[in-house]
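Reviewing the structure listed below.
Removed: one protein chain of the complex. Kept in place: all other protein chains.
This part shows chain A:
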Amino acid sequence: MNLTLKIWRQKNSADKGALKEYKISNISEDMSFLEMLDVLNEELSEKGEDPVHFDHDCREGICGMCSLYIDGKPHGPQQTTTCQLHMRSFKDGDVITIEPWRAKSFPVLKDLVVDRSSFDRIIQAGGYVSVNTGGVPDANEIPISKSIADLAMDAAQCIGCGACVAACKNASAMLFTSAKISQLALLPQGQVERKIRAEKMVAQMDAEGFGACTNTGACEAECPKGISITNIARMNREYFSAIASSDNV
C-alpha cells in the first residue's frame, strides 16, 4: 500500500517543530507500524536525511517504551501498543498523522521521542516495597484471596507507556499513578508503607505538573493494558485515608 505520513519533526527540545509530509510506497499490510517507520528511516538515511526518531525497545507489547500519537489516538486505532499495531489497520492511500505524546511533563527531546522520566520520579517517590519480604514463598502461604491477587495483578499490568497522559484532555497521570499505588496497596507486602506511599506518589505526580482527573474515562479507553479507572477511585481512597490517619503533619 501507498501512504502519506505527516510526522512531527523537532530537532531538539528548544526547537519549535512542525509536521512534515512524507510519501511512502510498497508497504505490506503484514508489517508492524514501527517496521513501516523503519522502512521510511532507511529511505531517509539513503538520501542523507536525518531519520525520524521514535522510542521502541521490545516490540512485543510489554516494555512500555513505544509511544506515538497516531491519527488522534495514542498507540493508534487499536487498543494495543504501537509496536503491536499492524499496517492492516490502515488502507491504501491513507494520510496518517504521527505526533509525540503531548504533555508539559513529557517534554519532546527529538521528533517523536519524549522524556517520560517524570513517571520514574513518581515511582521513586513511593512505588516500591523497602521491607524484606524474603524469598519466594510457598504456594498459599501469603494470606490473600484470589480476587484481590487478581486486582493487584491487573493494576501491575501497567507498563508505564504514558498513553493515559497522552489520551487525557488534561494530560493527567492519575491512571498511571493509581495503578502503581493499587498494585502495592492490595498486597500484604505493600501494607508497611501504604500510607506514606499514597501521600508521596500523589504529591510527586502534582509536582511534575500533570493535570487533574475529570473522570472522562479516555485513559481507560486508550490504555493498551486495559487498566481500569476503578484504580483511580482506589487511589483517591488510599490518599484520603492516608491524609486523615497518617502522622505526617
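Everything that follows uses one rule, which is that a contact is a pair of C-beta atoms (placed from the backbone, for glycine too) under 8 Å apart; a residue touches a chain by one contact, two chains touch by 3 or more; residues count from 1.
Convention: contacts and distances are computed from a predicted model.
Enquirer: Among "YeeE/YedE family protein", "Succinate dehydrogenase cytochrome b subunit", "Sigma-70 family RNA polymerase sigma factor" or "ABC transporter permease", find the name that the UniProt record gives to the complex chain excluded from display.
Expert: Of "YeeE/YedE family protein", "Succinate dehydrogenase cytochrome b subunit", "Sigma-70 family RNA polymerase sigma factor" or "ABC transporter permease", the absent chain's UniProt record names it "Succinate dehydrogenase cytochrome b subunit".
Enquirer: From the listed residues A:Leu3, A:Cys66 or A:Ala171, report the one that touches the chain absent from this view.
Expert: For the chain that is not drawn, the touching residue is A:Ala171.
Enquirer: Pick from A:Ser67, A:Ser105 or A:Gln183: which residue touches the chain that isn't shown?
Expert: A:Ser105
Enquirer: Which parts of chain A are in contact with the chain that was left out?
Expert: 6, 8, 19, 69, 71-73, 97, 99, 102-105, 167, 169-172, 174, 202-203, 205-206, 209-218, 221-222, 229-230, 232-237, 239-240, 243, 248-249
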